[in-house]
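One protein chain omitted, others in place.
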Amino acid sequence: MRKAGRHFLQIPGPSSVPDRILSAISRQTIDHRGPEFAKVGLRALEGMKGIFNTQSHVFIYPSSGTGAWEAALVNSLSPGDRVLMFETGHFATLWKKLAEKLGLKAEFIEGDWRGGADPDQIEARLAEDTAHEIKAVCVVHNETSTGSVSPVAAVRQAIDNAGHPALFMVDTISGLASLEYQHDAWGVDVTVSGSQKGLMLPPGLSFNAVSEKAMVANRTAGLQRSYWDWAEMVGPNRTGYFPYTPGTNLLYGLNEAIDMLHEEGLENVFARHARHGAAARKAVRTWGLDVLCAAQGQESGVLTAVVMPEGHSADAFRASTLENFDISLGNGLSKVADKVFRIGHLGDFNDLMLIGTLAGVEMGLKKANVPHREGGVQAAMAMLA
Amino acid sequence: MRKAGRHFLQIPGPSSVPDRILSAISRQTIDHRGPEFAKVGLRALEGMKGIFNTQSHVFIYPSSGTGAWEAALVNSLSPGDRVLMFETGHFATLWKKLAEKLGLKAEFIEGDWRGGADPDQIEARLAEDTAHEIKAVCVVHNETSTGSVSPVAAVRQAIDNAGHPALFMVDTISGLASLEYQHDAWGVDVTVSGSQKGLMLPPGLSFNAVSEKAMVANRTAGLQRSYWDWAEMVGPNRTGYFPYTPGTNLLYGLNEAIDMLHEEGLENVFARHARHGAAARKAVRTWGLDVLCAAQGQESGVLTAVVMPEGHSADAFRASTLENFDISLGNGLSKVADKVFRIGHLGDFNDLMLIGTLAGVEMGLKKANVPHREGGVQAAMAMLA
Amino acid sequence: MRKAGRHFLQIPGPSSVPDRILSAISRQTIDHRGPEFAKVGLRALEGMKGIFNTQSHVFIYPSSGTGAWEAALVNSLSPGDRVLMFETGHFATLWKKLAEKLGLKAEFIEGDWRGGADPDQIEARLAEDTAHEIKAVCVVHNETSTGSVSPVAAVRQAIDNAGHPALFMVDTISGLASLEYQHDAWGVDVTVSGSQKGLMLPPGLSFNAVSEKAMVANRTAGLQRSYWDWAEMVGPNRTGYFPYTPGTNLLYGLNEAIDMLHEEGLENVFARHARHGAAARKAVRTWGLDVLCAAQGQESGVLTAVVMPEGHSADAFRASTLENFDISLGNGLSKVADKVFRIGHLGDFNDLMLIGTLAGVEMGLKKANVPHREGGVQAAMAMLA
Partner (left out) sequence: MRKAGRHFLQIPGPSSVPDRILSAISRQTIDHRGPEFAKVGLRALEGMKGIFNTQSHVFIYPSSGTGAWEAALVNSLSPGDRVLMFETGHFATLWKKLAEKLGLKAEFIEGDWRGGADPDQIEARLAEDTAHEIKAVCVVHNETSTGSVSPVAAVRQAIDNAGHPALFMVDTISGLASLEYQHDAWGVDVTVSGSQKGLMLPPGLSFNAVSEKAMVANRTAGLQRSYWDWAEMVGPNRTGYFPYTPGTNLLYGLNEAIDMLHEEGLENVFARHARHGAAARKAVRTWGLDVLCAAQGQESGVLTAVVMPEGHSADAFRASTLENFDISLGNGLSKVADKVFRIGHLGDFNDLMLIGTLAGVEMGLKKANVPHREGGVQAAMAMLA
């Protein structure tokens, strides 16, 4: 049976793709070696520098975000290199596993999944590493599994305080274009991102923003690579081309997305996400439920992870709510599987969509007989109006 | 500055066009005299019989609904003919003016714009008309300006009770495919409808469903006509063609719409609209505001017209709400201009979109300092969940 | 079984709709009474003045071109008025029938369907009409059934030479935006056009361009009208609105079309059509077939009608060619039914599409065993290159 009306896609990415972008990606494919393509390519490459706030390099891959994680590591490190990572949640853990799979020695600073990376712990560990065995520090900016934000600039400061030469790598797959991000000013060496979150595109493009220091490291980095190799990209990218067939139609969409972000104003985009995060948390707390992120000031404007009351299955709740109110909520991952659900409020989103979303959760809680207090939607409205 | 997220188009038509239909209407145009077109045409003509619940004729015009009003009259009446109409609201009044403009004697049974047509008054007037000067009785099924529904079957009964031979014409431009409609079973001679309401299409197609009795009247009807002439349509329509170039791309969309309505189930579509109307009225009354429709049982599932508190401009409220929450509400028309605003909850719509809509109104009332009680959204949620 | 590749839609309208326009018409419908719509409406109304080359009024109807024919007559004439028309072909004949159906006295200057309207005959007839009983002279600019072009400016001169006050009406449904057209400079009072030809849109919009003289005639014109009434349009149009729900999505496409025409340059658009017409005729003559238009200098750049060799069915040829080469050609209409086929080369079209089209005809002639000489395509190429 057909369900009427728009599905509410409220997972923390992919976010709903606006019509302008869907329309852009459905333009006819063109010759990726012809003169018209060069304009498309240059516009995307230059445009993404503005989004990352960098003057150095941006590389665009036809791949998922996972590919850009791999690209960051294989381009700048060698087999056996030690990397320091921080356990902010499921995605930090996946990145660590990926590093290990590539033959790196990945060291984890353990976390409780309820906040961002801790600069102090990072600084302390780096200070110990007088031999500079650690070649990279890797941090997740917006931890999509928990809704916590790491203080990236403070981590940079921590590295500097320790006087440590490690490369600094940041995953902002789900943060970019929703939360402020400053690749250059924050001294990040490699930033990893993807298309299907704040950039409002379907999945299929991923990004590395790369400092000059990382480009130098690339020359001697010993990990095996080909598809992801920055060195192969630099030349063709200069004139707007790519070393192999690029994801032309998603690049059309990317250029449209960049325009849309500037039409709204990046500052406004960030303020909107912050405001929606605050209203979502207000609703959650009114329901008497816990927000997973317990670190004040590190709550994400991209998503809100909600702790399910003891004895209730988050996945059963999500399934029932999908069935009854046609809204997709994010699931809890690994450690918090079935214990947490996640409300995405990112991308092309506004106040009334947020209220519809929170209403879906509140009515869903009722329908699924999950103990809660009513009034969360009303409280969010009070905050928004 | 770009506004993020989806606009809420909550006027009582055009309703939001679902992606499937937008995609259908963007298919390449084909030869309207070729063999492939015949399939498109037949599918639309037959499909619309199912929507009107008729075995007789359906005619499809490339025009606005206004054109189908005109078509109903010019095809079946002669200059100077008397028609009995009922003042349910602005659209009934417009139809009357159109009749007068065409040289008909249009007689109005006055109404207060707060309910549907009254079968008793119609019966009484017809009973007086022993000379059968009245050639047609015209009633608006769903009065888009007020949110009231006329009891069409009861009006048929009234005509029969009076033993009167007048043609029975019904405008269900905004009712079709949202409210139950039975062209044959209710004994309607000419039904008028349009594409941009329950059919979920953009504006640009209009319809006449026509009984055999009306087809007979057509042979002697003296009003000037050409574009609207049923007689020219009948032949080509038999094989799926039209006497002049049809609105091919909207017909693609119409066929998609008919499929979608059946995928949901027409009964479910009607129940959904009724449920959303009830929830909307619950919210309005919780706010302490008046629903314009005062006739119990005649409130529309398509839209809810809300009376603005004395001393407050409905149009100023709508403008402020559009600006602040990116939602379009319907304006009050003629007699109730600036005194009423209308909330559309028709077409491709669901619970969470309704809550978003009602939240837009409630937050808009607050922002515009319109006196009201909070809690309308919460009350609507309680009803829906 | 699916046919691979693009269908060649080479009827003389609807022409192939370019992707940019299909994309534009699939944008979400908006509130036709809201502030955003005003921009859409004004842009379309003003933009069409530039296409018609007029400073006076342009009216846009949600209807087929047939509706705009009717609009021209009912807005400016009274029952029993005499109109002088010229038999250029099938569409001139249909317009005459429409006039008669509306109660006008339509007088035809007979033609042989092989050329445009003859100014001399028109002047002679008008000179005889010393009582000025003729209220309008109606001429088809580009006769879609024959591929002949009437000398509109010369007809104006003929009217002036006769010192006759009749209104001058021109149908350029299939000429506009393919052939030069000057509503003001050529002294036309009412120009009729449609969306699905040179404007590259799907069918569903039609146009009247109207001189001040015709607007004055409108005030006293006695023919019954409502949907088509210019007087109702003037007010709302001033601010970009319409008296009833407009064809919003086609208006999106219209604005895109106007942009595209200016991006190419109207002069270039006209030159392209002329060049393609010449190449098409070259091919036809190389095949040893006759071009229906026998009046030198009046051959259309929009389409080429080809006379079938005696004893061969044009419709059988068209059906076979459609089947074998997936190309739709136009049929012969009424007098020339089955004797003529028509090759459309209008709208969004280029050299290689023309060669593909002519190849479809040439290979189709061979497949259908229609006697002809080979080499038409090669001759057209020689002319184009």
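A few comments on the model shown:
As written, the chain order gives the labels A, B and C, with residue 1 at the start of each chain.
Heads up, the rule we're going with is that a residue touches a chain if its C-beta (ideal position, glycine included) is under 8 Å from a C-beta of that chain, and two chains touch if they have at least 3 such contacts.
Since the structure is predicted, the reported quantities are computational estimates derived from the model, not experimental observations.
Interface note for the absent chain: among C:D31, C:E123, C:D171 or C:D348, the touching residue is C:D348. Here the missing chain is touched by one residue of A:N208, A:T248 or A:N350, and it is A:T248. Looking at chain C, the residues touching the absent chain are 1-6, 8, 16, 18, 260, 263-265, 268-269, 272, 325-327, 348-353, 355-357, 359-360, 362-363, 366-367, 374-375, 377-378, 381-382, 384-385. Across the interface with the omitted chain, chain B contributes residues 19, 23, 26-28.
Take chain A: the residues that touch the chain left off the picture are 7, 9, 11, 13-14, 16-17, 22-23, 25-35, 61-67, 70, 74, 98, 101-103, 194, 196, 202-204, 223-227, 229, 244-250, 322, 328, 331.
FYI, only the chains that are shown with their structure count from here on.
Once CA atoms are averaged chain by chain and compared with the all-protein CA average, the nearest chain turns out to be B. Separating the CA-averaged centres of chain A and chain C is a span of 54 Å. Averaged Cα coordinates give chain B a centre that lies 34 Å from the centre of chain C.
Chain A and chain B have Cα centroids separated by 46 Å. For chain A, no residue reaches two or more other chains under the stated contact definition.
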